[in-house]
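Take a look at the structure set out below.
Let's look at chain A:
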Amino acid sequence: MGLESYVLIAGFLFCVGLYGILTRRNAIGVLVSVELLVNAANINLAAFAHFGRGLDGQVFVLFTTALTVAEVVVGLALVILLFRRRKDILLDLANGLKG
Partner candidate 1 sequence: MTLVTWALLALFVPLGVAAFIGLVVPLRRTGRPAALISVAGALVSLASAGMVLAGGSAALKPGVHATVGWLTAGTATAVGVHLDGTSAWMLLVVTLVATCVQIYSLGYLHDEPPPALGRYFTYQSLFLFAMNTLVLAPNLLQAFLGWELVGLVSYLLIGFYFRKPSAAKAAVKAFWVTKFADLGFLIGLVTLYAQTGGFEWTAVTPAATFVTLMLFFAVMGKSAQFPLHIWLPDAMEGPTPVSALLHAATMVAAGVFLIVRAEPLFEQAALTRDVMAYVGAFTALFAACVAVVQSDIKKVLAYSTCSQLGYMVAALGAGDTFAGYFHLSTHAFFKALLFLGAGSLIHAVHSNELKDMGGLFRKMPFSGTVFVVGALALAGVPPLAGFFSKDLILEAMHHHGLHVPLAALAIAAFLTAFYMTRTVMLALFGTPSHAAEHAHEPGIDMKLPLAVLALLAVGAGFLGGPLAGLTGHDYAFHFTPVGGAGTAIGLVGIGMGYFMFGPAQGGAAIKRGFAPVGAFIRYGLMDRLATVAYGIMLAVGAIIAWIDRYVIDGLMNWSGWILLVLGRRLRALQTGNVQDYVYAVALAVVVFGAWGILR
Partner candidate 2 sequence: MSEHILSVIVASPFLAALLIMLVPGDRHGPIRVLGFVGSVISLLGAIYVALHYDQARGGMQFGVVYPFIPRFGIDIRLAADGWSVALLLLTGIIMTAGSLASATLTNRPKEFYILLLVLVAGVFGVFVCQDLFIFFLFYEIAVLPMYLLIGIWGSKGKVAAAGPFKAVWRDLDVGGKEYAAMKLTLMLLVGSAAILVGMFAIYFAAGGKSFDMIALAKTHFPRDMQLWVFPMLWLGFGSLAGVFPFHTWSPDGHAAAPTAVSMLHAGVLMKLGAFGVMRVGMIILPEGAAAWAPVVGAVAALNVIYGAVSAMSQKDLKYVIAYSSVSHMGVVMLGAATLDTDGWNGAVYQMFAHGIMTGLFFALVGLIYERAHSRWVPSMGGFAKVMPGVAAFFTLAGLSSLGMPGSAGFVAEFLVFAGAWKSGNILWAIPAMIGAWVTAVYVLRATKMIFWGDGPSHEFHDLHDAKRVEWGALWILGTCIVLFGCAPRLVLDFIGTATGEYLPAIAKAAASIAPVALEIVK
């Protein structure tokens, strides 16, 4: 299988994630979509590492994984905070910064 297949699949995965971010009302749903985005990127990194005969791509995947974990942790903390304050976690209702 060529590099372009992986890149394409990763691209599709990314677009699905993008769609999710844009459309989900629930904050956890958005976090789920973010995971998809990160995964798409990871696939790309791994693919380029494989086809580019390097190891750095794999190392980056590790790093992004760690980053994602951090993101999920903080994100969930925020979601819980939001929930405590407002009793719901619908993003389109949490518009306190409306101008």
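Here is the rule we go by: contacts are C-beta pairs under 8 Å (C-beta built on N, C-alpha and C of every residue); 3 or more make two chains touch, one makes a residue touch a chain; residues count from 1.
Selection criteria: all candidates are chains of the complex that A comes from, given by their letters.
The structure presented is a predicted model; accordingly, all values stated were derived computationally and were not measured.
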Candidate number, among 1 or 2, whose chain touches chain A in this complex: 1
Partner candidate 1, residues of chain A touching it in the complex: 18, 21-23, 30, 91-92, 94-99
